[in-house]
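In this view, the complex is presented without one of its protein chains, the others remaining in place.
Up next is chain A:
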Amino acid sequence: MSLQDFINDAISPWMNNEGNDSDIVLSTRIRLARNLEQVPFPTSQDQASQQKVLQHVEQEFNEQSYESFKQFQLVKMGELEPIEKRVLVEKHLISPNLAENTETGAVLISENEQASIMVNEEDHLRIQLYYPGFELSEALQQAQKLDDWFEERTRYAFDEHKGYLTSCPTNVGTGLRASIMMHLPALTITNQMNQIVPEINKIGLVVRGIYGEGSEALGQLYQISNQMTLGKSEEDIVEDLKSVVKQVIESERKAREWVMQQSGIQLEDRIFRSYGVLAHSRIIESKEAAKCLSDVRLGIDLGLIKNVSKNILNELMVLTQPGFLQHYAKKSLHPNERDWFRANLIRERLQLEQYKN
């Protein structure tokens, strides 16, 4: 796997597998924050110690293989073009914050891009693992194994009472952030998210949605994750999140059924209008694209649209972001040009679907 592979494909290989409840849950992420013992955190801005961490990771882990993750490749921020970094951000392999650290920032990426370990982000190591669909227990188990592999060759900063020590007080303890990305169009359309979100928040979980002008979330995508990292075991954190996500999945399924019963033809109309927009428009803003993609994805999940693959939402959401657009255009684009280019790209992608079938 080379840097070019990481950058050229919008879809990471792991995204091609279908996970549990994939009609509603797009992906599962586990992140562990870790620091090396007796080395100041990257937040201290001490270049020498960040170099030390980078050297350690390069020596011990670059081009090393570990179980099903296969080989890891170290990519240094300083060696990337701005657009290349942007592409890695849009693929969620690195954070915007890491992209800015051109001196000592790096990322260790597994062959199938399922695991990426950011080096010298806010913490020395940020171990991230993605799974398609709803796969929390497996994701946690694999993340723990990866963490053990690192620990074999690394001494972590750890305190008996406070657990894994992190730069930010919000991560101390387990250093674990478990997140689920959900597509919740029916709950959004029926205005139920307004009630569900506060309920979820009461039990210490965080819901993030991206809102457009109205009350509908952009792309109707929501991320649910744990807030607490101290005072709860990793297993309990994941179990609690799991039980909430299960309830949300149930509610979304019920809401989809209800909408189909109550206003099936209106829903069908909305879905096919959106399909029409994606298939034929010449200029499209990212917000409109997100809405239409969400509708089309719902149409696929409800069996109304056939012969289009489910992955299209995930793929085009990534592909139509500014970094990828410019990577494909092989030049930087003005916002207006982007809208034009975005429309082209979506049309081409949908045509490709038809040839496939």
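In this text, a residue touches a chain if its C-beta (ideal position, glycine included) is under 8 Å from a C-beta of that chain, and two chains touch if they have at least 3 such contacts; residues count from 1.
In the analysis below, contacts and distances are computed from a predicted model.
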Considering only the chain that is not displayed, what protein name does its UniProt record carry among "Protein arginine kinase activator", "Gfo/Idh/MocA family oxidoreductase", "Fe-S cluster assembly protein SufB" or "Phosphonate ABC transporter ATP-binding protein"? "Protein arginine kinase activator"
With the full complex in mind, choose from A:144, A:309 or A:344 the residue touching the hidden chain. A:144
Chain A positions in touch with the non-displayed chain are 27, 29, 35, 37-41, 43-44, 46, 89-90, 92-97, 118, 122, 128, 130, 144, 147-148, 151, 155-170, 172-174, 176-177, 179, 181, 197-198, 201-202, 204, 206-213, 218-219, 221, 223, 227-234, 237, 286-287, 317, 321-322, 335
